[in-house]
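With one protein chain held back, the other chains of the complex are shown just where they sit.
Showing chain A:
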Amino acid sequence: MASAAAPAPQAARLGANTAFNDKGKPMEVRLSNMVAAKAISDAVRTSLGPRGMDKMIQTPKGELIITNDGATILKSIQALHPAAKMLVDLSAAQDVEAGDGTTSVVVLAGSFLGAAEKMLQKGMHPTIIAESFLKASAKAIVSQYSSTLAPIAVQAVTRLVTPTSSNVDLRDIRIVKKVGGTIEDTQLVDGVVLNQNVIIAAGGPTRIEKAKIGIIQFQLSAPKPDMDNTVVINDYRQMDKVIKEGRQYLLNICKKIKKANCNVLLIQKSILRDAVDDTSLTFLKRLNILVVKDVERDEIEFLSKSLGCKPVADIEAFTEDKLGYADVVEETNHAGAKVVRVSGVKNRGRTVSVLAMGSNNLVLEECERSLHDALCVVRCLVKKRALIAGGGAPEIHVSRLLSQYAQSLKGMEAYCFQAYADALEVIPTTLAENAGLNPIAIVTELRNRHAMGERNAGINVRKGLISNILEEDVVQPLLVSTSAVELATETVCLLLKIDDYVQSR
C-alpha cells in the first residue's frame, strides 16, 4: 500500500489542486492564445522536412515569395494576435540562434500548447504545467546529449574557421545573386565576386591581368564643396576656361591614380554627387583602368578585407601600398549573367564569396535562404561540435526516455512529463505526414525500434521506411534541436502564464 503511505500534505495539495477553479476570463484568454498559436503552427506545419511543401506568399506590394523556410513564411504573415506574434518572434530567434529548424521550433511550440490545453482542461494550474515543461525540457536536453556522436572533425568544413574560434560571423560569407542559369550553376567562388558590373559606357577594359585594385571613397566628378556655391561667368571666354579647368581637374586625379599603378578602381557610391562622370570615364579608359562604381559603404569593409587593400578617402593619400593585388579581374558572361570576378588575390582575408544563380528572382531568393540555413547549420557545428541523427530519431529517443522518466514521478508532474513526451512526437509524425506515409504506422514502428535499442533508427523519407538514419548520413547539429526544444518550451511557458490582455497606449 505505497499510495496510502504518501505523506498527508501531498494528498492535501492534490486535493486542493483538483478543486482549482479558474475564473472565466483568464481561461478564455488562455484558450484564445492557444488557438492563435496553433493556427500559426499549423500554417507552417506542412513545410517541415525534406518532403515539405512550399508556400506562396504575396506581399502587400504585390511581390511573390515562394519558400518553405519557416522563418520567412512567418515573417511575411501579418499576425495580429499577440500570441501569434510571439510565435513569429520565436521562429526569428531560432533563425538567429541556429539558422535552421525555424519550422520545427514553431511546430514543436504548437504541439506543446496542444498538450498544455488538454491538461488545463483537466483543471491543472497553468504555472504547474509551465514549470513541469521547463523541467522536462532540461531533462530532454540532458538525454539528448547521450545520443550525441563523437565530435566529428568540422574544422575543415569552412575556410573561415580557425580551430579556436567559437563563432562565425556570417557576414564574412557573401552571397551574390545573379539571375540567369539554373540553381546548379551556383558555386563557391575562389576569390571575390562583385554585385556590381564594370562600367563599359566609355568602352573601358573588362579584363585586367595582374590587377592592382584600389577602393576609393572620393568621387571622380566636378568638384563640389560642402558650401553653397555659384560659379559666376561673365563672358564666353570664361566659359571655355571653366570647362577646361574642369577637365584638367579630373585628368589630374586620373593621372595620380595611374601613377600609383592602379588599374582596377572600385568607387564607393555617393549621395552628394556623381561617383564618376563621363569625362573621367574617358580618361580612365585611355589610361586602361577598369572601373566599377556604386559600391555600398557597408561593402567596403568586406571588400577591403577580402582583397587585401585599404580604402582611400582622398586623392592625396592614394598610394601604391594601399592597393590590393589579384591575378585576374574580369567580367565574364556566366550562363547569361554578367559577373565580375576577382581571382588569384594576394593577401586575402578570411572571407568567402558564393555566386548564387537561378532562373528567376523567386528561385534565386529561395536559393539564398536555403544557403543561409545551410551555412548557419555549419556554423552551429562550430559553436557546438556535436552531431546527432536526424529524421525524427532524436525526438523519438527523447520522448521515450521522458515517458519512462514520467513513470517514476508522481503527482501533476508525471502527467505533464508524459504530455510533453507525447508532444515531441509531433516531429516524426509531421515528417511522415508530409512525405505521404502513414504517420501512425511509421511513428509506432519508430518507437518500437527505439525500444528495441536501435537508438539511431529514424524515418527515411526518401525510401518511406524506418532505417538506421546514420547510415543514410542524415545528421543535424546538436545545437539545432536543443535550441528548438529550449526556445519552444520557453515561449510556451510564457504563453501559459498569460491570463489577461491589457490595451495600452
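In the analysis below, a residue touches a chain if its C-beta (ideal position, glycine included) is under 8 Å from a C-beta of that chain, and two chains touch if they have at least 3 such contacts; residues count from 1.
FYI, contacts and distances are computed from a predicted model.
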Choices "CCT-beta", "Ubiquinone biosynthesis O-methyltransferase, mitochondrial", "glutathione transferase" or "BING4 C-terminal domain-containing protein" - which one is the UniProt name of the chain not shown: "CCT-beta"
Contact with the hidden chain (one of A:222, A:287, A:328 or A:409): A:222
For chain A, the residues touching the chain missing from this view: 9, 12-13, 16-17, 19-20, 26, 80, 82-83, 85-86, 89-90, 92-93, 96-97, 125-128, 131, 134, 167, 169-170, 217-218, 222-234, 238, 241-243, 245-246, 248-249, 268, 297, 300-301, 304, 310-314, 317, 483, 486-488, 490-491, 493-494, 497-505
